[in-house]
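Missing here is one protein chain; the remaining ones are kept as they sit in the complex.
Right, subunit A next:
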Amino acid sequence: MTQVEDAGVDARPERRRPRWTPTGRRRAAVAALLAAALYAPFQLVPFHVFQLTMVLVYAVALLGLNLLVGHAGQISLGHGAFFAVGAYTAAVLTHGPGLPYPLTLPAAAVVAFLLGLAFGVPAVRLRGLYLALVTLAMAIFLVPLLKRFEGVTGGSMGLTLPKPGPPAWSGLAEDQWLYFLALAVAVASFALVGSLLRSRVGRALHALRDDEGAAEVMGVRLPAYKTLAFAWSAMFAGVAGCVYTWVIGFVSPDSFTVNLSITLLAGLVVGGLGSTAGPVLGALFVMFVPSIAQDLNEAAPGVILGLLIIAVMYVAPTGLAGLAGRLIRKIPRKE
């Protein structure tokens, strides 16, 4: 290209076709995925339906984490704590006051949101390593805290709850009903985050992720947006935690150790930071890979898991979503 064209003096460059149009294929992919998701529970045995349900639960948690890490460029090593807070909010409200389960969802969302807001305020002042340490500390202190307030949380024994039963009109089995509840929450969450990211707010988050100084000059209030990113992110983790409680029917402190937080973050990075498919692929990773690692080597599953993560990152530095995107773009297109 000549410099004259470059400056746009008069020779207007020919209108070029966009190199690839994501929307058409994207819509088709989402539709196909949704159809498969609606069909799957009628074809699978209950245990596999349960596994898929858990994938949906983790996908919502990773969706929240992705908003914070992938889109706003902040870090959290303690997102398992928000997940746990959502799970316990649902459990405690069901166990004590006997709140009907649909109402535990907004309750968990609000509690996690407020906690995220509370953590977002100091998080705004911290960067990188310091933020990582504070969020990690939150995850570490949560377990003893849950054990300590035995009267409410059931201590180390945890709380056992009835699972939401399928209404008679649905004709569904319990595992199928739970699956559809999780699917509904996941679809709504992905739609919500999708529209958030396409809005002015989403642009502000991307701007502060890419260049804080430049974002500020554009008029983005960094403290406000970072805090909000934290709160929204926590909210989705809390929502996922709530659905977890519905599905498992049991909460105990040992389900929410630091390990969970680290696995969530690892899952997201492997799945693909900042991409739409990342949380879903990451959820598959969180659900299946740790147990595969356990099967491969009873003694040191952590080592196997670590090696697997390194292998994936070596092959696909932008995560599995990036790898999938590259492969899809290689498929020739009909003109």
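Quick note on the criterion: a residue touches a chain if its C-beta (ideal position, glycine included) is under 8 Å from a C-beta of that chain, and two chains touch if they have at least 3 such contacts; residues count from 1.
Methods note: contacts and distances are computed from a predicted model.
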item: Listed names "ComF operon protein 1", "Peptide ABC transporter", "Cell division protein FtsX" or "Branched-chain amino acid transport system ATP-binding protein", with the criterion being the UniProt name of the chain not displayed; value: "Branched-chain amino acid transport system ATP-binding protein"
item: Chain not shown: contacting residue from A:V220, A:L284 or A:A321; value: A:V220
item: On subunit A, residues whose C-beta touches the chain left out of the figure; value: 1, 3-9, 12-13, 15-16, 18, 200, 203-204, 206-207, 210-211, 213-222
